[in-house]
Every structure is written in structure tokens, then in C-alpha cells.
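Excluded from the complex is one protein chain; the other protein chains are retained at their positions.
Letters A, B and C mark the chains as written, and numbering starts fresh at 1 in each.
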Amino acid sequence: MKAFGYVAAKDVGHAVALLGEHGARAKVLAGGTDLLVELKFAAHGLKIVVDISRLAELKGISIIDEGLRIGALATHADIMRSPIIGDMFPALADAAHSIGAVQTRNLGTLGGNLITCVPSMDSGPTLMALDAQVTYADGRGHSQVPLAELFVAPRKTSLGPDGLLTAIIIPKANFAKPAAFQKFGLRKGQALALVNAAAAFWVDQDKNSFVQPRIALGAVAPTVIRAPRAEAFLEGKAITDEVMAEAGRIAATEAKPISDFRASAGYRRDLIAVLTKRALQSAYARASNKVRESVP
Amino acid sequence: MIDVTIVVNGETRRASVPPETTLLKLLRENFSLTGAKLGCDVGDCGACTVIVDGMAVNSCLMLAGQANGRSVTTIEGLATRDRLHPIQKAFEDNGALQCGFCGPGAIMATKALFDENSDPNVKDIRDALSGSLCRCTGYTKMIEAVQDAARILRAEAAAKPRQLELSK
Amino acid sequence: MADEPKVLERERPVVDEALLRANTDQNLPAVARRESVPDTLVPQARQQTGAVGQRVTRTDARQHGLGQTRYIDDLSLPRMLYARIKRAGIASARIKRIDTSAAEAMPGVMAVLVGSEIPVNSFGPMLQDQPVLADPIVRHAGDGVAAVAAVTEQIANEALEKIVVEYEPLPAVFDPVEAMRDDAHKVHAPASNIYISKVIRKGDVAKGFAKSDHVFEGRFSTQMVEHAPIEPHAAIADWDANGRLTVWATNGRITLARSDLARTLMLPLNRIRAIGTIVGGSFGGKNEISQEPVLALLSKKTGRPVKGVFTRTEEFIATTTRHPFVMEYKTGVTKDGRILARSVQLTLDGGAYCSWTETALGKACILAAGPYRIDNIHCEARAIYTNKTMAGAFRGFGAPQVCFAYESQMDDIAKALGIDPLEIRLRNVFAEGSPSPTGQVLHSVVVKESLLQAAARFGWEARS
Partner (left out) sequence: MKRRGRGIGCMWYPIGFTVTANPSSAVVKVNEDGTATVLTGTVETGQGSLTVLGQIAAETLGIAADDVHVVSADTDVTPMDMGAIASRTTYVTGNAIRLAAENAMAILFEVAGPMLQVKPSQLEARDRRIQVKGFPQRSVMIGEVANRAQVTLGQPPIGSASWNPPTVAMDPETGQGKPFNTYVYATQIAEVEVDDETGEVEIIRIVAAHDCGSPINPTLVEGQVEGGIAQGIGFALQEEILFDGKGLQINSNLTNYIMPTTLDLPEIVVDIVNSYDPTGPFGAKGVGEPSLVPTAAAILNAVHDAVGVRITSLPATSEKILTAIKAKRAADQKQISA
């Protein structure tokens, strides 16, 4: 690796100030699983690495007034182990589990995964399907935006040069909303997603129909995307395998997958349809189990 | 240069290194602990796996500065002078390693698994070792060795209270 | 094999006390407990006679487990320098100029080396067609073009960036079938891109096909594969003041490594010592020299030992690979599934250099008809140069490729004739004394036994 400076930030303000001072010549070090790879290969003109990995204020998974707050520094392993997440958002734990391997899940953070803004990230779709918000700090203070607004383009977020992602919030209204995550890679271990998909919806118990369905897809467009037409198709429909399969087919038409060395666009479309259907089915199975559990 | 103080295998070690030094480089070059290996340098192969504050990590993906003030266990820290760690013994007995280059990483990943789960099933074991690439073994004997080691460790844990009683 | 194994009493005529102590200290390992091994064999296999047939634990297992095995990258010598090689990054070109001055001027850079400085700049187990560092022709993107020795790896890496290489791009060819055309770019101009061929002919295939009830044809292809040992190629060279060269290398064949070093460096063999430590996986990928002559010359220039360790990228782009194959199979059978004739055409993509292609081609050709008694065989194989990473020795030398083809076709034949896949193989396989495609009388043939044993363990039952 080439030489660079290193500062362990004392707090969020300090980190933001350092980022403001050095702009593009500074990089944030959280888990390091992406940053170090980048630094080892890139002919970077980097001046300074701002290590935020010890900032307690960016850690922790807890329930606050607004909903569930996941600190940006929560690692994928933290998310897998969190009893709150396991109970309310198992899909999120599944997504975390699908990332890398034990060693990288222990280092890699949720905030870091989102901030890379690679289309194939595994954290994005489930959070998007759960209408997550993100909070960030910059020179102007603290702000909050929907997660979808964070993603601009591959490897480009809406944060300014001094922006620092601080937390992810899943709104209270979506607590325990049945959801599921599906991923397809070229192998089972350490897989990168060729396509991933998340689905979340409430079930109208009387009509057994979809309420507020959400579908989010990864690796099939410049950023993680929602599939609004598929969602609209589902809203209010009775839950059947055929309806879920049709939603998958619609979602496939909404994506803009590319062909690359991993897979062709056509194959990715096939996968979107299948994974969307399976995410819906699996979320529905979770919803049914919940109902069964609650019946005395 | 940055100064780091790290407890490595129970011993406090200090070094002054350039900021871009990885934990792996620090261990191998400054502390002469060459058990952790460099296989890919980007966190794919797991040959550099060490345990930092109880967690298995790729030491090639951690800066020395990040490890400052933490406790690191490497493969050199498992055995005592009189005794192999049961994982090391089981790997040896089962023929779990061939060229051995992935071994230190796989054994440390196993150690981290046992710290969390003393009775892992095959699926748990495969999951825990999925970050340790091995080109020689097909992992078959490695998984058997991990099962063996788990049995030994559980038996030892069960025997301990009894030994205490006996000594009373 | 010897009789019933015995665990021996340690009874020693000389110095037994000391030895006994040494043995207790070692805390001798037991061996694996497996269901198929009687319990009596389990303990102390290392102490048993006869030794053959025992599940003896590996002699290196203890150190492997302790992390104490010393691979090349774990070694370091006083005043040792680190070398890095600049890769061409262009698949086909003529080097017009290399400017190393900026690199040489860097503090910490102790020496730079280019191809023209290598006494005999070519090597290879069969054809010596591969340069140690390209000069002046680059034939694949992973060719080395210059090397640096510096006091740290970081400085060596930065120095590589300061070496300026000016290329005149040349036409390139990447597809072996295209490369066979007369007008294709010649990778080793003016020689043909078809650089080795082999034929095996037995009986009369035309007659065999004529007598066949059915003839099956198929085309199969396979890809380029990397050995991917977890340990990258590594070496240390130490050219001492007596003009003696010691090289520690991850090389599975030190006898050949030494003669290749002697040839490239024009040194008598007795001035070279090649040492192989335990190699962290080879699979055929560490069967020849790669960076060793470069390190040796950098050591000679600087008077200091020089270490080189390939990056994972170099493992892919600058070491040998498995040959991609294109295979045409034509097989004639009777209606009850006996193979009467088989003709095979094999085209091997050898990449930029020959390496072990002759062996891969030869073995593939000999094995192409499968482990089957076939009276009429015609197999032709040829190897083609392309501007890609060179293919070489890789576990199986062409056999996995042809096996994929002949066994796929075997199932197609079985299916078409309505014969169980196990049964059709049993009807055709070699028996003791069967003649091979090269007319060799085979001995110790247990192919039928392997089929039956695998089928029994699997629980294979014929489906109607």
C-alpha cells in the first residue's frame, strides 16, 4: 500500500471537520473491508485516512422513539447476532449473513456497505423494502433522508465530501413487518450477488391480501432500486403463488440489468423474477408463522 | 509513523509503524509472528485470520492503527509449552492439512467458532470456515477435525468441574 | 504388504535413555479414528511396523498446526531486498524503449533489471520459447518487462510505476481456432502457431464406423483454469561473494530448477544450490522457474539476498494455467453398446509459451479414448500458440478435459441405446491384459472393480 496519513477521530464532529478539511483526499475507515482493498489497488492521491471505527456514538442497535436505530458502525456480525433484529427483522439478519465470510462480517459495517454504493450490496434491498431512513452528519449538522436518496450512482452517494453516515433507522410503523431477502451468487460461500431481492408486506388477515408491499432489488441497476410497478400490482391482491410469480415477472421488466463477465442481462432478468417470487413466498411464510405463533 | 500497543498472545507489544501498515504486516514483520499468512491480501483467502478482541478477522484488512489497544491472538498463541490446543491436535490426527498454508487461518477461524458455539453442526462448521480457502483438502478432513476438536473440548469442559470436586 | 502390524516396545541398544526421553517429549500423535480402521491400528501408527499401509500422521502436520512451518515468505536473510516485476499489461507488442532512470534514482532502489541483461533469456521444459523478461517481444499481458530490487516492497512497487516502457503494439490472436489460419498473427513469428502435434492410430476407424450400428458425434470444450495454490510463488536468491548462487524457491522440481537456472545464468551446476522448502500447494503450477533468474541477477548486482513473492494477481496473469481444449468426438457402437471405433480431434490452446504443453497434449491424446477396449482408434491432437497466459502442467495434464468429453458421450450413447450408464461402461472397460490405444498390454487393471465399488457405495440401481 502507498503511504497515507492516519487519524483516529475523537468524535463525529472531529471526523466531519477532518473530512471537510481534506475533501476528496480523505477517506473514512470504518470496517476497512472495502477501503483497504481499494487503497491496495488504486493509485490513490490519498492524504489521510480518518479512522472512525472506535466512535461509540456510531455503534449499537437500539429502539428509539422513531424506530429501530442501527449505528452505522454496526458490523454485519452485530446485525446477525442482534436479538431485536432476529426477532423483528430476520430478513436483515439473513442479508448480513449472506455477506462475505465470518472474518469480513466481523469487520465490515452496515454503514460501510451502504456507503460503497455498489449496486450488488446485500444490505440495501431489505432496508429499502422496510422504508429505512439514514442519518448523517456534515458541516451543517445532522440530517435524515430516506435510504433511497442516499444512492445516486455506482460508488456515488448523495453525501457531500464532509458527510458521514451515522445511523440507519427503520421506522416504528414497520416493526415486525414480514420481509425476506434472497440472493443468487456464483457460489454459496463468499458470494457476490448476481441479483438480490427483498420483499416486505403486511398481510390483511381477513382477505389474505397484500398490504403496503415493497420490493427492492440489487445488482440489476446502477443502484439498489425499488420495483414500483410490481408493488402496485400486488397492493390489495389476494396472496397466491401465481400472483407472486407475476409480481416477479413485472419486477424483471422494471430493472435495467447489465451484461458483464459474471452474467448476462437476460439471465439477471430471469433471476429477478425467480428471486422476487421467492422473497415474496418466504416473507409470506414468515407472516403465516407469526400468525400461528400469536394464536394461543 | 504511528505508535501502536497491542496485547499479542497475552504479551504487550509495542511498535512504531507507517500508518499504511496492516495488522498482518505488523505481526509478521515487526513481531516475527509468521504463522498468519499472506495469500491474497484482500480478504478472500483467510490465510491471515487472527482473533482480535474475540473476533476472527482478516489481518490483511485491518490497519495496525485499528488494532491499537486491542488484544490479538494468533496461531502462535494457541498451544502451551506442554500441550497442543485440541484443535491443533485434531487437525494433526485427522490429516486435515496438506500443504498447510491455509492451516493457521482455518484453525483460528475454528477457535473463534468454538468461542461462540461449543457444539456446532456441520452446517455451522462449513459457515465458519467459508472464509478460509483451501486448495488441497476439499475441506472434508478439516470438517471432521473440527468435529473431533469440539467433542474433545466439550468432554474437557464437562470433566473440569468433576476434577475440582475430586481435588477438594 | 507385511504381516499384522505391531506396536513395538522401545528397546534400544545404544543411547536409549536419551532417545526415550526425546520420544516422550514429542507427545506422539495418534492417527485419525475412522470407522473403516480397526481400533487396534489406531494408536501410535508412527510407532508400528510394518509401516506401509498405516494411517501414519504427516511428518509436517505438527508444525503446520502450530503455524511453525517455514514457507519462503516466512524466511528472511540479513540485508535482504525485495523485488517486484513490472508486467507488460499489453498482450502483443514490441518493446521500443525501456527507461528505468527515474526508478533507479529513487532512494531505496538498489537495482533494476531488464531482459537484455539476462545471459540466456529463455527457458522451458521442452521448447525454450519463454523469456525470463520479455525482450523485445511481449506475447501475453503477464510477461515481465523489467524488475526492481529495493529495500522495501513498497518502494519496489513505487519504482515499477516509474519505469517507462514504450510499446509498438502488434497484432494479436486469442482464439486457438483462429490462430490456426494461415493469415493469423504468428505469436512466435515466423514459426507456425501450431507448435506440437501428435497422432495415435490403431486399427481402422473407417471400417469400425462402417460396422457400427450407431455413430455419435459431439463437440466439447473446456476453459482456462488457474491452480490457485493459497501460497503464491515465492523465492529468495542469494548470490554470494564466491559467485555461488543459493535459491530458495516454491518449486516442486528443484533438479530442473537448478538446470534452468544454470542455463539462463550460464553458470556451472555446482555453483547453484536450489532448495525447496515445504511448498504451499502446487498442483503443477510450481513446476518450473519463473522469477528465480531475475532474483538471482538482482542479487548479483546488489550483493544482497533478494526476495520475490508474487501478488495474487501475478498468480493469475504470470504463471501457467490449465489448457483450454476443443474436442471433436466421433464414436461408433453396436446396438448393444460395444464401442467399435472412436476418432478424436483435440485442439489445445497453449497460450503464449510451450511450458508443459507437450506432456498435456501427449497424455490427452493417449487417454482420449477412455478406459475402454476399442479396436479402432484415431486421435489427433495439436497445440496452438495464442497471445494469452501460457498453459502448462496442471494436475491431470489434459485428462480431465478428455474425460469430460468421453464420459459425456458415453452417457449420451447409453441413453440413446436404452442401456444403464453403469452397464454400458462395464461392457466396454479394460480388463487385465487389455491392449491400450498405444498397443501396450495393461497390467494391474481394476477399472471394473472401481465401477462396481463406486456403484455399491453409491447405491446405484439400474432404472428401467
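In the analysis below, a contact is a pair of C-beta atoms (placed from the backbone, for glycine too) under 8 Å apart; a residue touches a chain by one contact, two chains touch by 3 or more.
The shown structure was predicted, so the numbers you read here are calculated from the model rather than taken from an experiment.
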Touched by the hidden chain, restricted to displayed chains: A, B, C
Hidden-chain contact residue, picked from the options A:Arg140, A:Lys188, A:Lys207 or A:Lys290: A:Lys188
Candidates C:Leu77, C:Met106, C:Val151 or C:Ile254 - the one touching the absent chain: C:Ile254
Given C:Asn287, C:Thr331, C:Ser355 or C:Asn376, the one touching the chain that is not displayed: C:Asn287
Touching residues (missing chain, whole complex) on subunit B: 40, 42, 44-45, 95, 98-100, 125-127, 129-143
Subunit A, residues in touch with the chain not shown (by the definition above): 101, 184, 186-190, 192, 261-264, 267, 270-271, 274
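The criterion applied here is as follows: only the chains that are shown with their structure count from here on.
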Distance from the mean Cα position of subunit C to that of subunit B, given in whole angstrom: 31
Subunit A residues counted as touching two or more neighbouring chains: 1-3
Shared-contact residues (touching 2 or more other chains) in subunit B: 20, 41-42, 44
Subunit A-touching residues of subunit C, taken from the complex the two chains share: 154, 158, 161
Interfacial residue positions of subunit B with respect to subunit A in the complex: 2, 18-20, 22, 41-44, 46, 49, 55-58, 60-63, 65-66, 68, 109, 112-113, 126-128, 130-132
Of all residues in subunit A, those that touch subunit C in their complex: 1-3, 43
